[in-house]
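Every protein chain but one is kept in place in this view of the complex.
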Amino acid sequence: MYKLGDSIPTRNAYGDTLVELGRKNDQIVVFEADIGKSTRSAIFGKEFPERYFNIGVAEQNEMAIAAGAASCGKIVFVSTYAVFASMRACEQVRTFVAYPHVNVKICVSHGGITPANDGVTHQATEDLGIMRTIPGMTVIMPADAVSTRELVIAATQWDGPIYLRLTRDGVPVIYNEETSFKIGKGILLREGKDITIIAIGDMVSKALDARDILSKQGILAEVIDMHTIKPLDESIILDSVRKTGGVVTVEDHQVECGLGSAVSEFLGENYPIPIQRIGLRNTFAESGEYELLLKKYKMSVDDIISGCFKVVGRKKKKR
Amino acid sequence: MVDTINKNLVSFLEEKATELRINILKMIHAAQSGHPGGALSAAEIITTLYCHEMRINLDNQRDPDRDRFILSKGHACPVLYSVLAMKGFFPIEELATLRKINSRLQGHPDMKKTPGVDFTTGSLGNGLSIGIGMALMGKLDKKDFRVYVMLGCGELDEGIVWEAFMAGTKFKLDNLVVIIDYNKLQLDGDNDEVMPLEPIVDKLEAFNWNVIRTNGHDFNQIIKAFAKARETHNKPTVIVADTIKGKGVSFMENKVDWHGLAPDDEQLKIALEEIRGS
Partner (left out) sequence: MIDKTKELERWAQLLRYDVVRMISNAGSGHPGGCLSAADIITCLYFKEMNIRPEEPDWPDRDRFILSKGHACPVLYAALARRGVFPVKKLKTLRKAGSFLQGHPEIHTSGIDMTSGCLGQGLSVGAGMAVAAKIDRKFYRTYVMLGCGEMNEGQVWESVMCASHFKLDNLLAIVDYNRLQFDGSVDEVLSPGSMVKRWKGFNWNVIEIDGHNINEILPAFEKARNTKEVPTVIIANTIKGKGVSFMENDYLWHSLMDRDKLAEKCKQMKKDMENADSFYAKRLW
C-alpha cells in the first residue's frame, strides 16, 4: 500500500486505516472537531456517517463526549490537532479518559513542528510530555505511514486510553509491510556498536540519514525507533547501550519530558552512560519550511551527527 | 397521566427524601468534610429520579439498557451515595466511610470504585458532555435508555457546558434530560455577584433546548417535568429547577458558607431534629 521512500503525511495513513477498521468493526466510532478534512477523519465520516460525529470547534466537549461514549462499550477515536487535545482538553483527558481508564484513542495530527508553515499556535512541542505524566496513558508517535497503520490497528486492541501523534507534512516511508509492530516494543532498525540513536516519529528517518553519514566517518550507530514512549521499552534500550555505551535521543518536541527525558530517566536510574538529547531547547519554533526549521532549531541531520560525536567523545574521556 | 399524580407516590417520595437528607448530614458529619448545601438542594430531584423516573437494574448494575445518571456537580455526591445505598447498591452502613482511606465512597463520584455511579465527576462543567456521549451511543445502538445529567448553576460559568448545549441540539438528543439545580449560590457567593446567569431561560432557549422551569422541591412539579421531557421529541430538554441551597436545615438554607462545611455534633443534632420534625 505504501512504497518505501514515498513521502506521506502519517495523518493520511491514519484516515485510511480508520476506514479499514470501520469496515471490520462496527463498535468503532469517531469524533472530530471541525478539522476532519485536515486530520483525515473525514474519510471515515464519508463511509460511516452514522458513526462519525463532528462536535465543532469544541475540543473539551469532544473529549468528554468521547469518554461518555466509551463508557457505553465503544472503541472511540478522537481526532483533532495535537495542541488542542493535549492542552486545551488536557483536563478532560486526565480526569475523564485516563482516570476512568476508558477506551478512548486520541489520534492527533500536526505533531511537533510538522505544521511548519502554520507557526507556533499550531505546533505541538510539549504534548508528549504532558501526556506522558498522566498515569495509565499510552503515548505513541509512529515514524511513517506503514507503522501508523499498524499502530492504529494495535490501538483498537489495546485496553485503555492512547495518545497517538501524527504528522501534518510528509515523512518518508521507512518500513516494508512485513514489519510487525507492538505497542510498547521499540524497533531495532540498524545495528551498530559505537553509539545508540533512539528516535521517535518524523525524526526516525533523520536518524537513519545521520547513521549513513556517520558510518562513512567510521562511527557505527545503532538506530532504534521508539514509537511508544510510554510504556517505554526498557529492554531494547539496555540491550543496545550495554553494547554501545552512549545514547543520542532525537525528537520533534521539547527535550524536557519527552523521549529524551524518558530515556535519561531510565538510564539514570539503571545504567548511567553519556547521553545527548536532540530536540527543542526551551524555545518555541516559528513559521517556515520544515527543513529550515530543523536546521535553525538544531534538530537536523547535522545536529544528530554532532550530538553523536559529542557522546563518543565523552565516552572516551570516561575511560 | 401527567395531571393525576398519585398522592401515595408523593408521600412515598417525601419520606425517601427525608431519609436522604438524614443520611447526607450524618455522612458529612462523620467525614467532617464535604458539601452539604448542594446535596440538600438536590434531594427531591435525586429522589424522584431514583425512586420513580429512572430504570435501574440492581441484579445487573452495569446493564447496558439501564438509564444513566451523571452528577456533574460531583461535590454533591453524598446525596447520590445516600440514594444508591437506599436502593441497595451497597450497604447503608458504608455511608459512614465517606472520604476515608480505602473507602469506596470518594470525595467526588468515582465510577471505578462505587457501585451504581455511572461516570466519574467532580471537575465542574464536564458532566453534560459525558451524558451527550452516552445519549449519542444510545441512539446509535437503537437502545431506549435515557440519560439524566444534573448540573449545578455555578457550572454554567464553564464554557464546555455551552459547547455541550450546542452539541445536544445538533444531535437532537431527546433521550437526554439536563436538570439544573438552580440554587443561585456558588462557592464565592451568589451567582449575581460571581457571574450572573439571568435571563437563564432565554439563554437556554437561544441554544434551542426545550426548557422547563420548575420548583425543584415540589414533587408534583418535578414528576410532571420529567414526563414532559419524555414527550418532547427531536430536541433535548433542560429542567431549570429553582431550589434552595441547604434546603431542610434552617441555618444552612441560602447560606453560601454551607457550600463546603461539615456540621459539628451540636449542629447535626439540631439539623436532624428539624428534618425529622418537618
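Descriptive notes on the structure:
As written, the chain order gives the labels A and B, with residue 1 at the start of each chain.
Simple rule for what comes next: a contact is a pair of C-beta atoms (placed from the backbone, for glycine too) under 8 Å apart; a residue touches a chain by one contact, two chains touch by 3 or more.
The model shown is predicted, which means the values in this text are computed figures rather than measured ones.
Among the chains on display, the ones the left-out chain touches in the entire complex are A, B. Residue in contact with the omitted chain (choice from B:D188, B:D202 or B:E231): B:D202. Remark: the omitted chain is touched by one listed residue; of A:I8, A:I28 or A:A58 this is A:A58. Residue B:W162 is the one among B:F145, B:W162 or B:F226 that touches the chain missing from this view.
Within the entire complex, the positions of chain A that touch the omitted partner chain are 32, 34-38, 42, 54-58, 60-61, 83-84, 88, 117-122, 286-289, 292-293, 296. Touching residues on chain B toward the chain that is not drawn are 157-164, 166-167, 169-170, 195-196, 199, 202-203, 205-208.
To be clear about the criterion, only the chains that are shown with their structure count from here on.
Residues of chain B that touch chain A in their complex: 64, 70, 111-112, 118-120, 122-123, 126, 129-134, 136-138, 140-141, 159-160, 163-164, 166-167, 170-171. Touching chain B in their complex are the following residues of chain A: 29, 50-51, 53, 55-56, 58, 60-61, 63-74, 91-92, 95-96, 99-101.
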